[in-house]
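A single protein chain has been omitted from the complex, and every remaining protein chain is retained in its original position.
Chain IDs A, B and C follow the sequence of writing; residue 1 opens each chain.
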Amino acid sequence: MTNTQVTHIQIDNYGPWTVTPEPRREVDLQTLQSRLFADLSQLFGNRDGYVFFSRFDNMIAVSNGLDLDDHRLIQESVGNRYPVTMSLSVATGTSPVQALGDATSQLQEEGSAQDKHRREILKGRTIDDEFRTADDVQIAHFDVNDATGKYTDQLNEFDTFIHIEQGYAELMRYMRQAHDSLCFFVGGDNVIGVCPDLDEADYQDAVDHVHEAVDVDLKVGVGRGRTAQSAGMDAKHALEDCRAAGTDVELLF
Amino acid sequence: MTNTQVTHIQIDNYGPWTVTPEPRREVDLQTLQSRLFADLSQLFGNRDGYVFFSRFDNMIAVSNGLDLDDHRLIQESVGNRYPVTMSLSVATGTSPVQALGDATSQLQEEGSAQDKHRREILKGRTIDDEFRTADDVQIAHFDVNDATGKYTDQLNEFDTFIHIEQGYAELMRYMRQAHDSLCFFVGGDNVIGVCPDLDEADYQDAVDHVHEAVDVDLKVGVGRGRTAQSAGMDAKHALEDCRAAGTDVELLF
Amino acid sequence: MTNTQVTHIQIDNYGPWTVTPEPRREVDLQTLQSRLFADLSQLFGNRDGYVFFSRFDNMIAVSNGLDLDDHRLIQESVGNRYPVTMSLSVATGTSPVQALGDATSQLQEEGSAQDKHRREILKGRTIDDEFRTADDVQIAHFDVNDATGKYTDQLNEFDTFIHIEQGYAELMRYMRQAHDSLCFFVGGDNVIGVCPDLDEADYQDAVDHVHEAVDVDLKVGVGRGRTAQSAGMDAKHALEDCRAAGTDVELLF
Partner (left out) sequence: MTNTQVTHIQIDNYGPWTVTPEPRREVDLQTLQSRLFADLSQLFGNRDGYVFFSRFDNMIAVSNGLDLDDHRLIQESVGNRYPVTMSLSVATGTSPVQALGDATSQLQEEGSAQDKHRREILKGRTIDDEFRTADDVQIAHFDVNDATGKYTDQLNEFDTFIHIEQGYAELMRYMRQAHDSLCFFVGGDNVIGVCPDLDEADYQDAVDHVHEAVDVDLKVGVGRGRTAQSAGMDAKHALEDCRAAGTDVELLF
């Protein structure tokens, strides 16, 4: 059984800030957002968590192994170094979607994302060390078969991007609806999924579905671990196994 | 008539690097990618260009105002500070899609994105100063109507993300096919389009199409300028006009 | 008794790299160095350590609380994200100077700082958890009395800088020779000292010496802790006590 700990990260009142008193230069907003994500990647990552940029003003982390003090330190460090602050809400569960749902609800109870008085909320519960297991996190690492040969080296870059993006849009929706998973594009032709206790047939089903729906061919390696980092590294090795063996799905557990 | 100068940015042989000799830690890759994008945002942005992260290993810039020496400096600066290098290819045209197509083709002629001997290519032509005009760049800034009230404050964050993402996937595909435009998600509920000489009816058509196809309600402000920065800033002000007037489309030119 | 764990951080073969094949642009080197230091500040700091930039190509960390695995992760993360690699050597002792001496010697045994084949060395021993105590680290935080009123708001900025710098040069030398301490300028008018088990009279002696030698008036707050972070935060509070009480030396233990 998985027990995923999910953190919903929300920049406080960000939309209004970007246009106050006048719209701010887009390149500065892009720089701010991507550096904040880079910092969070390191702050969570150095404690073996994963962060996904999703919408940048709202990010989602798999935070197994971080307690509330770790979250508080991350929140304080960002507050010390950025012109914006962020709220954090943590929840856990066997279904990543359910855990995220709980985390988001806790945050919504405190007020709107654009409430100017709601700042630096820190809520939720983390998994006590004694209840953590080596099966808590299941990570799937998808990529597109021969993306370089079929797309990058053939099409104009935007058409390549459209193919990858349509594949991702279909996968994220299907995995959420059919398999209670959270899938995130992470660059190139790669998508990382945070999954409940799925088996090989579930992953094959997802690969088949995307092939049929939008004609994009995926493969996927899957790992399990106590943290996102260990599960994710196993998933990467499993994906290398797919590449070596020419298979669609490899599970390294 | 627009005359968009587009730069295709490609990290050299990036895929193989990420798994050599072993798969590298995902959090480090995420940090590397997002910081490289942040740096490029500043490097192009301080010369009034825009960069979009698209796939991170391949990025797309609107580079009106930058000549080849500027590109060379950016390439050298990245080479001095990152463990990877990048190739740059520039082309221009009345259609952003066509310009990008030319830029990508020039790069593909030099070898595969995963050719380990093809490094730091710099190709293409920029627009001579004497031919640059105040109509060269047309930028459209889209956002989702009441995204905070309808999605962020109501749904779990992943379902909000799915709505935004499906709206974006539909918009990017439609604008490319019907209107020769390049649209990029830039965070939150915002999409920026790089467009040829479109008029109000074209934008209304796109807004209507997305509403019908995936039930996501957009509005859009449009600006024109000599550079992405000036066109983009006008687009932001036009979007504020939409917000104030409750309209779907505002053109500030 | 203090038991300071000191890490000597050395960029591998950095000097030659900066001029190969041609001298690299100074602004890129400055950016690289200061960002690497910023990253190390976070990487050590998020484990409650302190890093000092000293010469930038060689940096010194107080690393109580980090074991060799933590060091290995930091080394790998930098190797994944920078065009240069670094070697790390750790040693411990009641005297910070002696600990650093041991750390440096271990590194020198492996070859020259400019040996192109000596890369990513990781050597030394850290303090086992069972032997760590709340007195292990003693941190002193010095600043210049009324630096803003006497210097910044009166002199040209370089002459202010000369005053601060001469005060620092004298303090660093004296504290090393007379008190086995490592003192580092950390910006503004602030110097942080990593000290053995010194008492109030020792600090008063240092303040008096700098006053007599170069006519710069210092005050100092001192803290103790299990880590650099806890000792350093107490030192900051002690310095606030100096400010409030008008005293030269305050010890918060």
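FYI, contacts are C-beta pairs under 8 Å (C-beta built on N, C-alpha and C of every residue); 3 or more make two chains touch, one makes a residue touch a chain.
Please read these numbers as outputs of a predicted model, since none were measured by experiment.
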Omitted chain touches shown chains A, B, C
Answer key for C:Gln5, C:Gln42, C:Gln75 or C:Thr126 versus the chain not shown reads C:Gln42
Touch with the missing chain holds, among C:Arg72, C:Arg125 or C:Arg173, for C:Arg173
Missing-chain contact, candidates C:Leu73, C:Val97, C:Val137 or C:Val249, resolves to C:Val97
Subunit B residues touching the chain left out here are 39, 42-43, 46-47, 73, 77
It is residues of subunit C that touch the chain not shown, namely 8, 10, 14-15, 19, 23, 25-31, 33-35, 37-38, 41-42, 44-46, 50-51, 53-58, 60, 97, 100-101, 103-105, 108, 112-114, 148-149, 152-162, 164-166, 169, 172-173, 176, 182, 186-189, 192, 229, 232-233, 236-237, 240
On subunit A, the omitted chain is touched by residues 24-25, 28-29, 31-32, 35, 76-77, 79-83
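The rule we apply is simple: only the chains that are shown with their structure count from here on.
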Taking mean C-alpha coords per chain and comparing to the overall C-alpha mean, nearest is chain A
Taking each chain's mean CA coordinate, subunit A and subunit B are separated, in whole Å, by 22
The distance between the C-alpha centres of subunit A and subunit C, rounded to whole Å, is 37
Between the Cα centroids of subunit B and subunit C the separation in whole angstrom comes to 43
Residue numbers in subunit B touching two or more further chains are 25, 28-29, 31, 35
